[in-house]
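Structure incoming, see below.
Heads up, one of the protein chains got dropped from this complex, but the rest are sitting where they should.
Going by the order they are written in, the chains are A, B and C; count residues from 1 in each one.
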Amino acid sequence: MGEIEEIISEILKFRNERDWEQYHTGKDLAICLSIESSELLESFLWKSDTEVDNEKLKDELADVLYSAFLLAAKYDLNIRKIILDKLEQNKGKYPISKSMGSNKKYDEL
Amino acid sequence: MGEIEEIISEILKFRNERDWEQYHTGKDLAICLSIESSELLESFLWKSDTEVDNEKLKDELADVLYSAFLLAAKYDLNIRKIILDKLEQNKGKYPISKSMGSNKKYDEL
Amino acid sequence: MGEIEEIISEILKFRNERDWEQYHTGKDLAICLSIESSELLESFLWKSDTEVDNEKLKDELADVLYSAFLLAAKYDLNIRKIILDKLEQNKGKYPISKSMGSNKKYDEL
Partner (left out) sequence: MGEIEEIISEILKFRNERDWEQYHTGKDLAICLSIESSELLESFLWKSDTEVDNEKLKDELADVLYSAFLLAAKYDLNIRKIILDKLEQNKGKYPISKSMGSNKKYDEL
């Protein structure tokens, strides 16, 4: 079993032992992911990077990843594949020659 | 090299070829993750789950994971370890006996 | 003094008495607004509308409005005017004949 498959298997075991799948509509999982990302962002609010609490950050990133992996499992998406495919796609949207050192979005390049 | 380490290595290569690390403060990566999660959530807006466009969903989840993996790399966090640690921690917060079949938060159980 | 002007004046008084303007960059106010909106959304997570706690909702909406009004004040935007202008603009994007009873975005109509 691959590393990611193993993590997802542990996540689904945790969910199933609590009979929570009934609440895990796609919409609610997406809401959950958005809320967890926002809690992570709160670590940085009113602060510079050096003031951030690394323990809180780790904690929140774990929640984000947990929600994202649950969504991947629900929609049967291969995490490794969709990230690597996206990188390929972004190589086209952000060619090195145009995007080097730039903070512009692809449609402004 | 593990599966996740390989993905991160590809992501960092993509970033470095464009000299983007200068923009990737922790705060901006957290903003980015929050925005991508919100775009994923938009797939579900005003809709029931059956009306969702799976291609759009896949695309947005890839963006979310890309941002989350970049954050993990920046803060040197081991993705597998922080998810599994969080599951252990949540087993304490959500004991099966109390949380079985319930949609309540741990502080309301 | 108009109703909205009065509210903003109270908000700025509260802020100034605490000398918080130094932290209120545009970016941090926008982060704050996004976090507050996400906390409001959490009232609905895993739930149907009938299960929502109205007191919590009221509380979170007040935080959202507080942040949004602070942003309007910072950028000297007239709240009444920008909402009414946006409605005019949306009448063009969503003509009644095309959008009546539809949950589609303007670019899908």
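The rule is simple: a residue touches a chain if its C-beta (ideal position, glycine included) is under 8 Å from a C-beta of that chain, and two chains touch if they have at least 3 such contacts.
The shown structure was predicted, so the numbers you read here are calculated from the model rather than taken from an experiment.
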Practice problem: By the contact definition given up top, give the residues of subunit B that touch the hidden chain. | Solution: 23, 28, 31-32, 34-35, 38-39, 41-42, 44-46
Self-check item: Contact set of subunit A toward the excluded chain (per top definition)
Solution: 27, 31, 34, 46-47, 103
Quiz prompt | Where the missing chain touches subunit C, by residue | solution = 2-4, 6-7, 10-11, 14, 17-20, 22-23, 25-27, 30-31, 33-34, 36-38, 40-41, 43-44, 47-49, 52, 54, 57-59, 61-66, 68-69, 71-72, 75, 77, 79-80, 82-87, 90-91, 94, 96, 99-103
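Everything below uses one rule, namely that only the chains that are shown with their structure count from here on.
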Quiz item: How would you label the subunit A and subunit B contact, same or different, if same means the shared numbers make up over half of all numbers there?
Solution: same
Exercise. Specify the chain pair with the maximum number of C-beta contact pairs.
Key: A-B
Quiz item: Any idea how many Å lie between the Cα centroids of subunit A and subunit B?
Solution: 2
Practice problem: List, in ascending order, every residue of subunit A touching at least 2 other chains. | Solution: 23, 31, 34, 38, 41, 44
